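Shown here: the complex without one of its protein chains, the others still in place.
Presenting subunit A:
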Amino acid sequence: MINRWVAVMTAPIFFIAAHCSILFAAYSRSMLHATEYGHWEPVFFNILIELALLLLLLLGLRKAGSKDYADLFLPLGKWISTALLVPLVAFLMLIPVLAIRFFAELMIIVFIASSPIHAILAFLCLLMLYGASIGPQGIMRASTLLTLINFPILLFAIGACIPNATFVKVFPLVNASMDFLAEGKLFITLFSICPFLLLGMLPPICKVKILPILLSLGVIALLYVIIVYIPISIYGLNAAKLMYFPLMTSFDSVNISWTIFDRISLFYAVALLAFVMTISTFTLYSSALMVHKMIPVWREKYIRYGLCLIVYILSLVIPSWNRYIEIFTADTWFRLAIYIVVPIAVFLRGGFIERQERKRVLSK
């Protein structure tokens, strides 16, 4: 019984963990800048877009059986598969670069102010490499366990903020101008939905059922809204917009005079580490797997080392925090193209494979 439950819930729990790593990191700042006021509107659009793309992807995957991106696209021939897989791998590698760089910056602020960034990045990259070498089953088990431990910690941190929050500051709610649709501001915040792409690597590893994942999207949708409104209800809209790490600063305001709760932001940072490691480990593993399937001569282990080194170097060459934010904005169009092309391609391929399968059964 419990085994079956774990088997079904592994994918949704991983989905939540992957979202947490992004929502609790750069998301709140980016969303605060997406519009003047009424932030739930762009959040709502985010969730709708994610829901649509997720359904397309999941339906495609279900038709295809237990196949991942590489298995789906490689039979399309060298050129088409390369055109689909190389940008996908590049995009997947961007996730750990940005996630790890963000976490390193957070660590410097929260606990180790004078440590050099290259050492922190090296530590995080080694951890990621170790995790990715364990293999998919291990990553999934770790993701389940770490989420069950750390998700309540993040919820506790959010709960501890609530005495400092003033509800009336969330007003005004309705923004009829929809200014976030202009200038593509909405699309910048869409990096938050990237974990749905990772689900395409899951079918060979664990069961991906549509209903549990949609239910977990409900939990995530709630988080989306809460995370944006926490800094607003604590600091007020104008002050929250000035901050680079609105969520961390909100957790810093918590005053519990019990020694171990002296700094809630420590709890937040430690819990976030688990989630950041979950998502970056899995992306490293899956991009190494895809590269290996494209070029079978290269050994997967060495591809992993190479990719990890690339992640380390790329995250190290981001010189300043402002540049980091620029990169977030600059890759918007690339990201959108991936979001649209990959689910559609999976859906079409899934339909094709299903039809072929049916023909094969009938001809027998």
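Definition applied: a contact is a pair of C-beta atoms (placed from the backbone, for glycine too) under 8 Å apart; a residue touches a chain by one contact, two chains touch by 3 or more; residues count from 1.
By definition in this document, contacts and distances are computed from a predicted model.
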According to its UniProt entry, is the unseen chain "Ger(X)C family spore germination protein", "L-lactate dehydrogenase complex protein LldF", "RNA polymerase sigma-70 factor (ECF subfamily)" or "Ion-translocating oxidoreductase complex subunit E"? "Ger(X)C family spore germination protein"
Only one of A:Tyr235, A:Tyr268, A:Phe282 or A:Tyr339 touches the unshown chain, namely A:Tyr235
Which listed residue (A:Ile134, A:Leu173, A:Ile210 or A:Ala330) would be found touching the missing chain in the intact complex? A:Leu173
Since one chain has been left out of the picture, which residues of subunit A touch it in the full complex? 36-37, 109, 112-116, 119, 122-123, 126, 164, 166, 168-169, 171-173, 175, 234-236, 238-239, 242, 249, 252-255, 257, 263
